[in-house]
Structure formats: C-alpha cells, structure tokens
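A single structure is presented below for examination.
Moving on, here comes subunit A:
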Amino acid sequence: MSTGFVFALAGAVLFSLGVAGVVLIGHLLRRILAFNLMGSGAFLVLVGLAQRQDVADPVPQAMVLTGIVVAVAATALALALVRKLHALTGQLGLPGDVDE
Partner candidate 1 sequence: MIEWLSMALLLVGAFFFFAGTVGLLRFPDVYSRLHALAKADNLGLGCVLLGLALQAESIAVALKLLLIWPLVMAASAGISFAIARRADRLGITPWRQERP
Partner candidate 2 sequence: MTLAFDLLLALSLLWTAWRTLATPRLDRALVLFIVFGLLMSLAWARLAAPDIGLAEAAIGAGLTGALLLDAYGVLRRRVRP
C-alpha cells in the first residue's frame, strides 16, 4: 500500500460519493458541491495511480492542474445559471425533480 494507491482508492470512493450526490440531491447549490467533489475524486485517481515507486509522473500532474482551473470555470458558469434560474422562477431545483 503506497501513498499513491491509498489516495487513488480514496479518490474512487470520493468519485462515487460525488456521483451519488449529483444524482440524488435536488438542491442545485448542493448539486454543484457534489459535482466538485466528483472532480476532486477523479483528480486523486489520476495522480495517485500515476505514481510508481514514489516517483511522480509530471504529465498527469499538468493535466490535473488544467483540470482544476476548468472545474472552477464550470462551477462559476453553473452558479451564474443557478442565479438566473432563481431570479426567473424563484426556485432552487430543476422542474423534473421529485424532492424539494
């Protein structure tokens, strides 16, 4: 059990937690949080599995660095959409959802 493997395992659990959150939670702000957790899990899997014998592979690290920036941009866009939706319809859930 090396460091990379432990964090890759944690990343896999984190990813499934995030997917469950995105699917099951109706509140849109919380859904954005779950989406971010999902992305963090994927990043951990990428960097953790790329580490062999404690030597880090720089290519997945550069990819993850880009991915973090993209995730922030996606979060900002999603938040702008949620604000607009709330201003137009006054609710914080999508119309097809059952709860909330």
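Everything below uses one rule, namely that a contact is a pair of C-beta atoms (placed from the backbone, for glycine too) under 8 Å apart; a residue touches a chain by one contact, two chains touch by 3 or more; residues count from 1.
For anyone wondering why these and not others, all candidates are chains of the complex that A comes from, given by their letters.
What you see is a predicted model, and the numbers here were worked out from it, not measured in a lab.
**Q** Among 1 or 2, which touches subunit A when you look at the whole complex?
**A** Every other option belongs but stays apart; subunit A touches 2.
**Q** Give every residue of subunit A touching candidate 2 within the complex, in rising order.
**A** Contacts found on subunit A: 1, 3-4, 6-7, 9-10, 13-14, 17-18, 21, 25, 27, 29-30, 32-34, 36-37, 40, 43-44, 47-48, 51, 54, 56, 61, 64-65, 68-69, 71-72, 75-76, 79, 82-83, 86-87, 92.
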